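The complex is shown incomplete by one protein chain, all other protein chains being positioned as in the whole.
Then we have chain A:
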Amino acid sequence: MALVRINGLHKHFGSNHVLKGIDLEIEEGQVIALIGRSGSGKSTLLRTINGLETFEQGEIQVDGEHLHPHETDLRALRQKVGMIFQQFNLFPHLSVGQNVMLATTVVKKIGNKEAEDIARTMLLKVGLYEKFDAYPDQLSGGQQQRVAIARALAMQPRVLLCDEITSALDPELVNEVLAVVKTLAAEGMTLIMVTHEMRFAREVGDKLVFMHHGRIHEAGDPQTLFSNPQTPELAGFIGSIN
């Protein structure tokens, strides 16, 4: 039984048909790399999985939680799906520790002491244990993104959505974030990543999904797809980024 199941997903932005019938199954522990040109629908697909975007047709299922068109009660689903953003989106008025503790105390109603233990554990995991009392604007971009990962992990999600999480970082900070993601993958976290880091996708990804004009154009084992693309569009895309 797949952990994430997407069936016949259609989405419009006005008259623009951005997702034209997406079917995708993701097993527990898989690392999925979503690639494609900008405007191919990859970020939109990612954002529909936790309800940040609505859709008109189809169904999404994550660990038994069903998501239908125009669903408004997303609380149960969102507790199982964590998300990390390109721009980090840490809460600037809260300390690092408070950022990580917020959802566990407010949503899961976990007591302060226990929530703090969880937060410290998660910060240790991303290598920022000593930054518990710091504020986001005192951290580098790479550190902020690692805090964002810790914040998502504190909710113990079943799936983690990563939306171009290294795109806003200076080149020398990319690796510290990717190293954390790699550790998560090794521990068996299910990851769905929209990424431009092809080397990383190839190295860590279990499955590559190439999107083109709102459809899954090609999908499969990253090694095979990179060395032997079946469609001219994927070959062209790989050629354009290397």
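The rule is short, and it goes like this: a contact is a pair of C-beta atoms (placed from the backbone, for glycine too) under 8 Å apart; a residue touches a chain by one contact, two chains touch by 3 or more; residues count from 1.
Methods note: contacts and distances are computed from a predicted model.
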Protein name, per the UniProt record, of whichever chain is missing from view ("Fe-S cluster assembly protein SufD", "DsrE family protein", "Amino acid ABC transporter permease" or "Aspartyl/glutamyl-tRNA(Asn/Gln) amidotransferase subunit C"): "Amino acid ABC transporter permease"
So one chain is hidden, and I want to know which residue out of A:Leu67, A:Val81 or A:Val126 touches that hidden chain in the complete assembly. A:Val81
Logged for chain A, residues touching the omitted partner chain are 50-52, 74-75, 78-79, 81-83, 85, 87, 89-93, 95, 102-103, 106-107, 135, 137, 148, 151-152, 155, 161
